[in-house]
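Showing chain A:
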Amino acid sequence: MNALLEVLVSALIVIGGVFLLVGSWGMLRLPELMSRLHAPTKATTLGVGSVLLGSIIWFARVDGVPSIHELLITLFLFLSAPITAHFLAKAYMHVHVDAETRLPRPGEHGWSTYDAAPGKGDEQVGEG
Partner candidate 1 sequence: MIDHALDFGLAAVSLALLLNLWSLFRGPTTMDRVLAVDTMVINVIALIVLFGIREGSMLYFEAALLFAMFGFVSTVAYCRFVLRGNIIE
Partner candidate 2 sequence: MNQWIVFAILLPAVMAPVLVLAARHDIVLARVLSVAACAAQLALALGFFVSASSEPPQMYALGDWPAPFGIVLVLDRLSALMLLLSGALSLLVLLYAIGGWDARGRHFHALWQFQVMGINGAFLTGDFFNLFVFFEILLIASYGLMVHGGGRDRVGAGVQYVVVNLLGSTLFLIAVGLIYSVAGTLNMADLALKVPELAQGDRAILNTGALLLLMVFGVKAALVPLHFWLPGTYANAPAPVAALFAIMTKVGAYSIIRLYVLAFGAEAGASAWLAAPWLLPAALVTLVLGMAGVLGARSLGQLAAFSVIGSMGTLLIAVGLFSEQALGAGLYYLVHSTLAAAALFLVADLVSARRIVHGGQLDAGPAFADSGLLSAYFFVLAIAVCGMPPLSGFIGKLLILDSARSSALVAWIWSLVLGTSLLCIVGFARAGSTLFWRRHGVGDLPPPEQDVSSSGVLPMVSTGAILFALVMFTVFAGPATVWLDDTAAQVFQPGQYIDAVLGAGGINE
């Protein structure tokens, strides 16, 4: 049993390592931020997830109970990775991408990075 777990954990660690490396490598290799963004958001997140899973199982082997709190880290990472990517993309587009020439037009209103929402103006005077 223990040997099996050890194999499993080792595999998870190796896979994780590979994905982490690929993520960081991709960031260097891909030509432009929007493409680079794909590498770390996915590969790195998965890599760290894999390592964390390895850790959970490993401490289960050591202590008898799975060390489930690593799941929390995974949860945080999976919650935050899309937001991070979304924001990086928005910031990049804001500075470096011309919406008129490079982006598809969504409809009457443009993308929110460039164009204000239609109902805007619901702010009020004064400090909170």
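How these were chosen: all candidates are chains of the complex that A comes from, given by their letters.
As a working rule, contacts are C-beta pairs under 8 Å (C-beta built on N, C-alpha and C of every residue); 3 or more make two chains touch, one makes a residue touch a chain; residues count from 1.
Quick caveat, the model's predicted, so the values are computed rather than measured.
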Single touching candidate for chain A, where 1 or 2 all sit in one complex: 1
Residue ranges of chain A touching candidate 1 (in the complex, touch as defined): 6-7, 9-11, 13-14, 16-18, 20-21, 23-25, 27-28, 33, 36-37, 40, 44-45, 47-48, 51-52, 54-55, 58-59, 62, 67, 69-70, 72-73, 76-77, 80, 83-84, 87-88, 90-92, 94-96, 113
